[in-house]
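Reading through the structure tokens given below for one structure.
Missing here is one protein chain; the remaining ones are kept as they sit in the complex.
So, subunit A:
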Amino acid sequence: MTETQKILVLHVGLIALLFALNFILPAYHHGNLARVMVLATYAIGYNVMLGYTGLLSLGHAMFFAAGMYGMALSIRHLGFAPAPALLVGIASGAGLALVVGLLALRTAGVAFMIVTLMFAQTVYLTILLAGRWTRGDEGFVIQQHERVLWGIDLSDPSSRYLAALTLFAICLFATLNLIRRPLGRVFVAIRENEERARLLGYNVFRAKLFSVVISGTISAAAGASYGLLFGYAGATFATVQYSIFPLLWVLLGGTGTIIGPFLGALFMFYLIDLSSGVTNAYMLIAGVALVVLVMFAPQGIAGELRRRIWSWLP
């Protein structure tokens, strides 16, 4: 098999496996996996910046929330149907990413992290201040009858699972395609050596801006879908915690790998789920497990797979 074939087999195989699980899994895990796939999509978006372009953002919750609220507010206040509401959510995230990118990319390194953090705080506070429409911390529920997309009731578990899988598959293959194209190769060049990339004639600022917009758009798609599939929008999703989650998932799963975000999100979801069944100090167990993983697999799960067995892993 050529490398391209191996790559296709692995990623198509993953999607096929997830599809098959829809018919096999018990209800509890079935619901979990639907949630994990949407969160993994969020992590895929995050990974475009961190893993492939070397840009560490501490404010990605703003894009997730922009998607979620763009979708949810247009259903609640404008009476939109789910499909246009999703588009509004995605467009909100893309627009926000463009503005944030234009401003934040004037900085680099730690300053960039802080600027993204500040922007995300601003978005969070805006959601709280606009409580009249967003109902602030409390958030609001999107009713079942508002969640029927093209005749499919997204509150039905199987439909919801398949919708989550569709979103995940689209974003997975879109990023896989992206990093094999010239634009994606320039992202990697910037990650590896920004000055060299510039002196090969690449417009580094513009490439980074593309990266931020693509990343923000995917994250917003995840946020909009999350709200629609699980029927709720709340300010929690705009907090710092939700900016840190994708960072952890990506680090755990393997930065700069296509399947890493999924593996990381899945691993951490079940880690917290299992340990919270055992003790109240579940965050402690999760923390210890993280430390162990970082010590023994510093490149994350998929990074370790690439180092040991699958050197071709993209």
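Note that in this section a residue touches a chain if its C-beta (ideal position, glycine included) is under 8 Å from a C-beta of that chain, and two chains touch if they have at least 3 such contacts; residues count from 1.
The working rule: contacts and distances are computed from a predicted model.
Selecting from "cysteine desulfurase", "Amino acid/amide ABC transporter ATP-binding protein 1, HAAT family", "Molybdopterin-dependent oxidoreductase" or "Formate dehydrogenase subunit alpha", the unshown chain of this assembly corresponds to "Amino acid/amide ABC transporter ATP-binding protein 1, HAAT family" (UniProt protein name). From the options A:F19, A:F173, A:Y202 or A:Y270, the residue with contact to the chain not on display is A:Y202. Among A:G109, A:P182 or A:G277, only A:P182 touches the chain left out of the display.
For subunit A, the residues touching the chain absent from view are 181-182, 185-186, 188-189, 192-193, 195-204.
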